[in-house]
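To start, the structure itself, in structure tokens.
Every protein chain of the complex appears in place save one, which is left out.
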Amino acid sequence: MRALVTPVAALVLCAASVTASADGLKVGMITTLSGGGSALGVDVRDGFMLALDQSERSDIEVVIEDDQRKPEIAVQIADKMVQSDNVDVLTGIIWSNLAIAVVPSVVRQGKFYLSPNAGPSKLAGEGCHENYFNVAWQNDNLHEAAGGHANDAGFTNSFILAPNYPAGHDALTGYKRFFTGEIEAEVYTELGQTDYAAEIAQIRASDADSVFFFLPGGMGISFMKQYAGSGVDLPVVGPAFSFDQGILNAVGEAALGVRNTSQWSKDLDNATNQAFVASFQEAYGRLPSLYASQGFDTANLLISALDKADVSDTQAFREALRAADFSSVRGDFMFGPNHHPVQDIYVREVIMEGGVLTNRIVSLALEDHADAYAGECSM
Amino acid sequence: MMPATLVAEQVLNGLQFGVMLFLMSAGLTLVFGVMGLINLAHGSLYMIGAFACAAVVSLTGSFWLGLAASLAAAAAAGALVEMTLMRRLYQRGHLDQVLVTFALILVFSEGTRWIFGAFPLYLDIPPSLAGTVALPGGLDYPLYRLVIIAAGLAVAAGLFQLVSRTRLGMRIRAGESDREMIAAIGVNIRALYTAVFALGAALAGFAGAVIGSITSVEVGMGEPVLILAFVVIVIGGIGSIKGALVGAILVGVTDTMGRLLLPALFGTFLEPADAAATGASLASMLIYLLMALILFFRPGGLFGKVA
Partner (left out) sequence: MTPRIASAAVALLLLAVPLAGTVMDEPWLITLATRVAILGMAGVGLNLVLGYGGMVSLGHAAYFGIGGYVAGVLAHHALEGDPVLLWPVMLGGTDSMIVIWLVAIVSGALLALLIGCLSLRTSGVYFIMITLAFAQMIYYFTISWPAYGGEDGLPIYLRNSLFGLDTMDPMTFFLIVFAVLVVVICLVSMVVRARFGLALNAVRQNETRVRSVGIGGFRVRLVAFVMSGAITALAGALFVDLNRFVSPSMLSWHTSGEIMVFVILGGVARLWGPIAGAALYVFLEQVLGSMTDHWQFWVGLLLIVVVLHARGGIMGFASGQRSDDG
């Protein structure tokens, strides 16, 4: 594997020849295990490994590396996994910016990438690739569902806010794509902002009848606590990220009753999901999060494909992945033409259950929802 | 045209933000003024205060015990750090101080994550301070934020009293002007330094707990605040408590008003989505531009002694 003459083509050849292990496959997981945001990476990893344990397969080897949430580290780990570890499939990345840095390069080198969380529009439209499968959602999906829910709830005038970075812009665009009412104001906050008094003051002074926000991580915790204490009582809608299991405890009772959109909930009524929730709790001593469910589904998708085809037969393995012939914790699951999910998205409500804050499903927001970029993808 | 209540509310918000920044900056500027030490790990003390408060609240259910714990934990951590590490750094250059305190950030952040896990902790304001107050002019403002403003101003007044009226303050002022002299007249300079460092740490811990109650208690929460506190003391003049107060309120109000006014300004000639994004981009740079401007005319800051 010394002389890489024309890099991309040669790497594709190498990938096919060197890693052609007759049975079994090697997975490289790049995820955030230290530093800020590691909670999400840990959950994806734990969900993924739980599914592998349950399958009792010995022919899947997993290499796990921590990207520290830094894109340049993620790129270097991907290089290592492709160049030295000879992995067949990569997965695990949590953040869109890291996915954009890593995915185009690895899929062009003939590796498969299964995304357990990030779904940037760049990789769903023109930048789609036959070896890239998104097992979570396209980034806009949950925001679109929030817009759809706002219509159903009879809102006519929304105040919308998100951090001033690409995922924030996508979030507001996604909401506006489905919301048919007026937009009172759209506000971009600083990334990592902790004090939302200024924005809440603007909400108070506005004529809006509803608030939509996308503020992942600590930003959402801060916003909800300050909003609850502000005396403003407009209904709030948001994507699941700020109301999911891992974070809900930190938001506290300020979150009670808030509607949020998600493709998964722990009370989804199917046997796979019930078994998943119970076994996750047993294995790790905590309730699973959205991210854990996505890691679990990603592993099961991979196992289902390996049951059908050997990874050295790239064509057949790709077909097997595309079939998505596995039992998802979300119930129905299929891939659209751009290898992104077509799935139901629900509205959940935050409730108190046995002294623990959690979510329950109240309605269906969008049925068999696909993303807006599939049309731009040609593969 | 913006409603007057909105502008008034934003001024209050800016004031509250500024008062919080003052609590952070006061410790930094005091430690620099007395010991000549630059402490990057000051943000970690803020984080320790918030985590201690959250941990004690979840154990006892009492916010006030949590608040006391935040003061105690941050002061203890500060004293410990001062006695084991900082003490060796007073005679060294700023470079060593920057490096050791940068390394301390790694240790504190990763250590906290080790103990408390990677998820944010729960901490809320006490029920007695929840809700809003009706202010004249028809403005409902959160009681808790008013209390922060009052508490911050009280701490500022207390600090001025401490420095100008008490024995400790006299020694602090003496230490600022002549370190050898104060040792020569028999003041236990080691104890004095430890006390000053612990006092600065306790102020940071207090700010962490108070602000953590309305924001998110998570690892790394202190770093953005630390950098703002630097801007504050550069503007105010390093070593000056009065400068820290003025600088903090200037930065707090400028930042808050900038975030309101700049998008509105751009909205007069840009599409709403573009105006919001461009205005927000510039608003995030505004306080740094303010700093550059002040430095250009007064390199030593507003109340600094020397540049």
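In this document, chain identifiers A and B correspond to the written order of the chains, with residue numbering beginning at 1 in each.
We adopt the following convention: contacts are C-beta pairs under 8 Å (C-beta built on N, C-alpha and C of every residue); 3 or more make two chains touch, one makes a residue touch a chain.
The model shown is predicted, which means the values in this text are computed figures rather than measured ones.
Here the chain not displayed is in touch, across the complete complex, with A, B.
Only one residue from A:Asn97, A:Asn151, A:Thr272 or A:Ser327 touches the chain missing from this view: A:Asn97. Here the missing chain is touched by one residue of B:Arg113, B:Arg145 or B:Arg171, and it is B:Arg113.
If you put the missing chain back, the residues of subunit A touching it would be 1-8, 33-35, 38, 66, 70-72, 75-76, 79-80, 83-84, 96-97, 100-101, 104-105, 108, 120, 122, 164-167, 169, 188, 190-191. Mapped onto subunit B, the interface with the missing chain covers residues 32, 38, 85, 88, 92-96, 98-100, 102-107, 109-111, 113-114, 223, 227, 230-231, 233-234, 238, 277, 280-281, 284-285, 288-289, 291-292, 295-296, 299-301, 307.
Here is the rule we use: only the chains that are shown with their structure count from here on.
Contact residues of subunit A toward subunit B in the complex are 34-39, 42, 164, 169, 172, 183, 185-190, 192, 194-195, 197-198, 201-202, 204-205, 217-219, 221-222, 225-226, 229-231, 246-247, 249-254.
Residues 2-3, 5-6, 9-10, 13, 16-17, 109-110, 113, 117-122, 124-125, 130-132, 140, 142, 144-145, 211, 213-221, 224, 256, 259-260, 263, 272-273, 276-277, 279-281, 283-284 of subunit B are the ones touching subunit A in the complex.
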